[in-house]
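Removed: one protein chain of the complex. Kept in place: all other protein chains.
In this document, chain identifiers A, B and C correspond to the written order of the chains, with residue numbering beginning at 1 in each.
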Amino acid sequence: MVVVMEERASEEQVQHVIAQLVEKGFDIHRSTGQLRSVLGAVGGNRSFDTRLIEVMDGVHEVLRITEPYKLASRTFKPERSAVSFDEFRVGGDEVIVMAGPCSVETEEQIAAAAAAVKKAGAKILRGGAFKPRSSPYSFQGLGEDGLRMMRAAADAEGLKVVSEVMDVSQIELVVGYADILQVGARNMQNYTLLRELGKARTPVLLKRGIAATIEEWLLSAEYVLAGGNTDVILCERGIRTFESYTRNTLDISAIPVIQKLSHLPIIADPSHGTGLRDKVAPMARAAIAAGADGLIIEVHPDPDHALSDGAQSIFPLQFDRLMAELRIIAPAIGRSICLEPVARRGWGA
Amino acid sequence: MVVVMEERASEEQVQHVIAQLVEKGFDIHRSTGQLRSVLGAVGGNRSFDTRLIEVMDGVHEVLRITEPYKLASRTFKPERSAVSFDEFRVGGDEVIVMAGPCSVETEEQIAAAAAAVKKAGAKILRGGAFKPRSSPYSFQGLGEDGLRMMRAAADAEGLKVVSEVMDVSQIELVVGYADILQVGARNMQNYTLLRELGKARTPVLLKRGIAATIEEWLLSAEYVLAGGNTDVILCERGIRTFESYTRNTLDISAIPVIQKLSHLPIIADPSHGTGLRDKVAPMARAAIAAGADGLIIEVHPDPDHALSDGAQSIFPLQFDRLMAELRIIAPAIGRSICLEPVARRGWGA
Amino acid sequence: MVVVMEERASEEQVQHVIAQLVEKGFDIHRSTGQLRSVLGAVGGNRSFDTRLIEVMDGVHEVLRITEPYKLASRTFKPERSAVSFDEFRVGGDEVIVMAGPCSVETEEQIAAAAAAVKKAGAKILRGGAFKPRSSPYSFQGLGEDGLRMMRAAADAEGLKVVSEVMDVSQIELVVGYADILQVGARNMQNYTLLRELGKARTPVLLKRGIAATIEEWLLSAEYVLAGGNTDVILCERGIRTFESYTRNTLDISAIPVIQKLSHLPIIADPSHGTGLRDKVAPMARAAIAAGADGLIIEVHPDPDHALSDGAQSIFPLQFDRLMAELRIIAPAIGRSICLEPVARRGWGA
Partner (left out) sequence: MVVVMEERASEEQVQHVIAQLVEKGFDIHRSTGQLRSVLGAVGGNRSFDTRLIEVMDGVHEVLRITEPYKLASRTFKPERSAVSFDEFRVGGDEVIVMAGPCSVETEEQIAAAAAAVKKAGAKILRGGAFKPRSSPYSFQGLGEDGLRMMRAAADAEGLKVVSEVMDVSQIELVVGYADILQVGARNMQNYTLLRELGKARTPVLLKRGIAATIEEWLLSAEYVLAGGNTDVILCERGIRTFESYTRNTLDISAIPVIQKLSHLPIIADPSHGTGLRDKVAPMARAAIAAGADGLIIEVHPDPDHALSDGAQSIFPLQFDRLMAELRIIAPAIGRSICLEPVARRGWGA
């Protein structure tokens, strides 16, 4: 921490700040200039609230020089991490795509979705069984029935499963069916939940909150890592800005920023990031071109009759076309994406 | 809902939209103009996702004409609501102030805080026992011990107690000690929690999320109200903007906006809203001048040694001065604020 | 400037940074810690672009320790400034109110407005002759005719005049009619205009841009001050946030922040800050309670037929009531506001 004193700060004020910092466990290096004193403070607690010094008399500004997170940082672990599954890894050279409907609705729906996304090259089936809905009057998900249907559909196609946990009480249940536990944007700072997930041994997909800074996002990842669960995948899904034409503004630049600050893999969610079907493909291509390790996309066999998020779900045929476009783009950044598309049943044609 | 078709929309496209809306349970009134068709749709489900129509071919725009919330609206209940306690009400003519430390730390600390805020005119003691901290390495609260200390301190001074619940699992415990259950900004869309609080019979203080629109905030209130708990107090505590000098931007205009849209009482939190001690008093005065029903303020007997949020906590003497200023301002909007300050022990002098 | 090196930075990288800084005219103090090196750089150019160092290999972060503005800062001039007119000052103990229509429309309209606002206690008449309109198809103002009408109306009532200049080419003209030259939010970073206003000897009212940080706002003031014009009044008028219920979010906290960083007087514009008539009075009261030196308010004798901004203009009777409320609030912060309302013609009753 660097404490910049005001130009007119008295010697007494400087001493008072020094005393306070020493009391908090810091070592102080003082540099007295022509205009003002600057104090360098080292040691102390990583989570020390610098505003405590900021409000002291004679203090002009306090600048933190270490990130408040540790395990999530590149400083701690310089080489990139990957989350491994049987036959592939998220965070390696291959771009991994997770796809499927917003909510699991029926056995037929999830089976059709699984077949369609598998055929196009997806490796992981997404689908919600517990849905966080802003209105209490909206469809809230099928619960365990949904999980069971999704597991069966994924197994039939050789896909992995990602599904959301909204609350500590659901972890045990979801772990029984899913290969990746998703933490939604609204729960990014649900610390009780994050702490419990740190004790789990199932990978976690941590979505960025719509108003979360990149630092806060990494701090939330830190909660899971600090609990001993090192398999964390970050997911950019749009931040809230003044622009209201799109539901959110997908922050593509977060991808290279995260890759500089952290070793954790990062994917993008162009479906929630835009909220509009015809914007999904352009933003999916953009995310991969920017270097994302993967995507999570809402694909529904019949979006017009989806029980949730139909407007941002794409048709299987659109997903096929998108995957073909991504196969062209990936090599530009030295990556591949499921080079041998599975040629099987003619779903969606 | 009003559906505006594109100028070049074909008759087939219009018919397709009409068919879709009828299928979803709406009655349609079509108005065909020189340039384009406009469809009025009535009935249907309050939480219908209008984007489903927005993505259809030939559709230019979809405009919703009813709010998605009901019980929280002035349309449903035109007269203002108040939450009543033994000797006062939040939402009446009197401005109610909740004050106390960020976290309960020791018996002495909370007792000193309770005495100080009571003397200055506060009616409710605030203090956290479970703390949502963005870093896993920060102080996380004393838990039940903290609740016990706070209850004792409040009872000794004749104060009510407000304290935060972070998770469903904490409700039963906190209800045993607190008179108001606070939902923090980060949990404003923790629907599992909101739903459970709807079943409680203890008033709820619902803070606005840092990126929540006013509509989303009222929808979260709707979750509690829909469960049968009608005692909801809203709390504006700052939204996240590009301005980083203050920790958040306290949206004072949300106060008159909420008072127009909803019957629920609304208070302001200038401590979290600014994050800086010397900005608390100006923003507290501003909130009352704008018409807020009350305030929640962090006051600590020794802010320099607070375990959390010391930088935004004010000294008891500053709180005394602020309360005196508020007594001048309140009458400007036809309100009073604890007109007879309690003259007792000489704390803080 | 403080340069924080990465933990793994090589000695060569550190030396490269030092060489670059020395070349740019800085003196360097190096502090080598257990984990990393930190470089303090003093001297150099106030407007040095710190990102130049930020992109160098081995650099973790660069922290600036001086504000980029000088003349506008409290460090440069600790005592508060006021802009003086014949019988009053903006920035003194009295709260000064500027009021009038958005645009000057007719002689009758501006005369009626002048009489109404004078009677209620305003000291300065506002009104636009050149209007920046987001649509090219909107009313664009009366130009010089409008200025002439406004001057006559103001003189008849003993009021000063504030009016907007949109372009360098208009300065000479407007100076002939107005006592204060307003720079609109959209022109806050029109540096050609600011530079010319620095040469003028007429006070400048500088509105904050809707996305301007407080630092950028003070830098724009610096342009005017650096030109030799020391009479600058700042005006907070709302920033753009994700909340769309109000047109902008009036950042009330900017008032105490500016008063800490700068010696310049600051007023608030609740009309543009909210964009809605019924929100003007609450926000005007809030601004004064927070410590603003004054207000600028749109008052129109017949808002329903205003050629611009009618929806955010208040009626003369609403303005009377507001001024009465402000007279109650001002003493709470040790200020007065036109204590002897002028009892003359019975306009508006």
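Keep in mind that, in the parts below, contacts are C-beta pairs under 8 Å (C-beta built on N, C-alpha and C of every residue); 3 or more make two chains touch, one makes a residue touch a chain.
If you're wondering where the values come from, they're calculated on a predicted model, not measured in any experiment.
Checked against the hidden chain, the listed residues C:V22, C:A152 or C:A211 yield one contact partner: C:A211.
Chain C residues in contact with the hidden partner, per the touch definition given at the top, are 20, 45-47, 49, 51-52, 54-55, 68-69, 132-138, 166-169, 186-187, 189-193, 195, 209-211, 216, 219-220, 222-223, 226, 240, 275-278, 304, 306, 308-312.
The set of chain B residues touching the chain not shown comprises 2, 4, 6-8, 29, 31, 33-34, 38, 40, 42, 60-61, 63, 65, 75, 78, 240-242, 244.
Summarising the interface, chain A meets the missing chain with residues 211, 213-215, 239, 241-246, 249-257, 260, 273-274, 278-279, 282-283, 285-291, 325-326, 328-329, 331-333.
Here, only the chains that are shown with their structure count from here on.
Chain centres were defined as the mean of their Cα atoms; on that basis the chain farthest from chain B turns out to be C. Computed from the mean C-alpha positions, the centre of chain B lies at a distance of 30 Å from the centre of chain C.
Per-chain Cα centroids separate chain A from chain B by 27 Å. Among the residues of chain B, those in touch with two or more other chains are 211, 278.
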